[in-house]
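The structure under discussion appears below in the form of structure tokens.
Only one protein chain is missing; all other protein chains are in place.
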Amino acid sequence: MGIIEREGFFTTKLETLINWTRKNSLWPMPMGLSCCAIEMMSFAGPRFDVSRFGSEVFRFSPRQSDVMIVAGTTTYKMAKVVRKIYDQMPDPKWVISMGACASSGGMYRTYSVVQGIDLFLPVDIYVAGCPPRSDSVLKALLQLQEKIQRGETFVQTKKGTIET
Amino acid sequence: MIETKEKSKKSKILEALESQDVSAYFEDPLENEMILNMGPQHPATHGVLRLLIRLNGETIIGTVPEVGYLHRGYEKLAENMTFHEYIPHTDRLDYLSPLANNVAYVLAVEKLAGIEVPKRAQFIRVVIAEMARIMSHLVAVGSTAMDVGALTVLLWCFREREKLQDIQDIFTGVRFTTSFTRIGGLANDMSDESIGALKNFLGEFPGKLDEIERLLLKNRIFIQRCEGVGVISKHDAIAMGLTGPNLRASGVQHDLRRDEPYLVYPELDFDIPVYEDGDSLARFYLRLEEMKESVKIIRQALDKLPVGPINAALPKKVLPRKENIYSKMEELIQDFMLINFGISMPVGEIYHAIENSKGELGFYISSLGQGSPWRLKIHAPSFMNIQVLPILLKNHLISDVVAIIGSIDPVMGEADK
Partner (left out) sequence: MKNLKQVLLDKLANNFNISNESTQECQGDLTIVIPKEKLLDICTFLRDDFELSFDMCKDVVGVDYNRHEYRFEVVYNLYSLKNKFRFLLKVKVDESNIHIPSVVDIWPGANWPEREVYDFFGIIFDRHPDLRRIYMPEEFEYFPLRKEFPLMGIHGSIPLPYK
């Protein structure tokens, strides 16, 4: 990025610009399954105030969201639903696995709990804690923003065209 | 042959809905019968409840609730761990009031083991159980109001809840999942700092509650959406096994704090609010009233708080204090034995229940004298409360569903176990 003096312009890569806009308006899809959902609610609430980072718009419709926060224990019965909702989200999309249960099954090593949602979903950020404090979820969001800023938006395909 | 295969593919929940004895009748050719699936991922179902609703136009004629999307195998887990190890799991049952669940579980185990807890611990348990009731009712009130469109109330309730969570943080060391009680006592004593913070909170909380009430008491939109909606009669409520605020809103004076007294509740002076209407509005107001009573109880308990130990002096059953484990040989051995082999329990089966914020939270424990329970059954109030949804929803409009589910206040963590 460079600023051309006295002209009122600055130069940057298109990719950087798009990533910058993307990362600052991540709309979460709150997949509130159990206890972590309550901490996720305070994460959106007045005290921790996620709107400072541009993610206050919680969308319960997967079609309108960018990042899915899987908050809570995922059972085998629920796994199909989670996957179905993930599939409905438009690209690009990211997943934050919030809490020990979502990341690894946590304290529930039982017959009905999936031992980590990465068995059926691609996960970008794992948050530790049972449940994680709302601050750690904020940190996860910031890390995801960094990841998006670093990421490649345009991919060279075989035919030579450029696709997003 | 093909036909039977097709038929067997139909999910059982749909079959259950279609087998209900209802008939739809249409005057308007534009209306027709429809089956609507709500949940398990729906903002108004408070978690992962799924409802299959059969509609006649916009009127609900049949409902089949489906639970189990958060079934975590609590009861199987309990059979595979010692009595002490299970305490952290009880936090996550009704995750809106973890402290009260801790109390419920250890009271059941203490009843089985025959442990008498010191007076100070009993008073502190009353305080934390009532704190948990306030925390849970705040979410219930806020989310009901949000479901019918009053978002401000949710934010205000969460603001108050955050204050309580801070007190809980000073008090137990965590904001949320506390695991605070121990068999035979408590993990920590109440510090002066936390008592001061709690008293401060109690001073200003009734005023804040009034503010919340004023937003809703004369709010025509809110009252019209809740009044006369989701009515359950006294007879039905008893027959369906409802407990807690939902039962008392139908005019039944049943509160385990009075009827099967535990801890030091008989020494405290408080009222049990009862409403006669049995509709969503009554359930909503009842929770507001109960919070005021809880404030009263906590104040009295803090005033009467005696001085003394917080753990029973029973080395074979109660875990020693951590600082003693590191410095004394006997305590180290006790700790080793208790952690590895558990408490040796008498043979028999008991049931003990407390009045949790959602209703009667009970534990049935069957013991064969081992360090872990042979069978532990959780009687979860939300489970019984969700069961009445088909009765409540019948003949209501589709837009009333959210007002009814919110007023029943289910928590799927304990309903699904």
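Letters are used for the chains, namely A and B, taken in the order the chains are written, and counting of residues starts over at 1 for each.
Simple rule for what comes next: contacts are C-beta pairs under 8 Å (C-beta built on N, C-alpha and C of every residue); 3 or more make two chains touch, one makes a residue touch a chain.
Just so you know, these numbers come straight off a predicted model, no measurement behind them.
Within the entire complex, contacts from the absent chain reach the displayed chains A, B. The residue from B:Glu85, B:Asp189 or B:Glu260 that touches the chain not shown here is B:Glu260. Checked against the full complex, the candidates B:Ile238, B:Val264 or B:Ile398 give a single residue touching the omitted chain, namely B:Ile238. Of the options B:Ala44, B:Leu99 or B:Leu112, the residue whose C-beta touches the omitted chain is B:Leu112. Of the residues in subunit B, those that touch the hidden partner chain are 11-13, 16, 19, 67-68, 71, 73, 75-77, 80, 111-112, 114, 238-243, 252, 254, 259-260, 346-351, 360, 362, 364, 366, 374-375, 377, 379, 383-384, 387, 416-417. Touch with the hidden chain on the side of subunit A covers residues 76-77, 79-80, 83-84, 109-112, 114, 119-122.
Going forward, only the chains that are shown with their structure count from here on.
Contact residues of subunit B toward subunit A in the complex are 40-43, 47-48, 68-73, 76-77, 88-89, 91-92, 95-96, 139, 155, 158-159, 161-162, 165, 175-177, 412-413.
Contacts from subunit A toward subunit B in the complex involve residues 31-35, 37-39, 41-42, 45-47, 60, 72-73, 75, 77-78, 81, 85, 107-108, 110-113, 130-131, 133.
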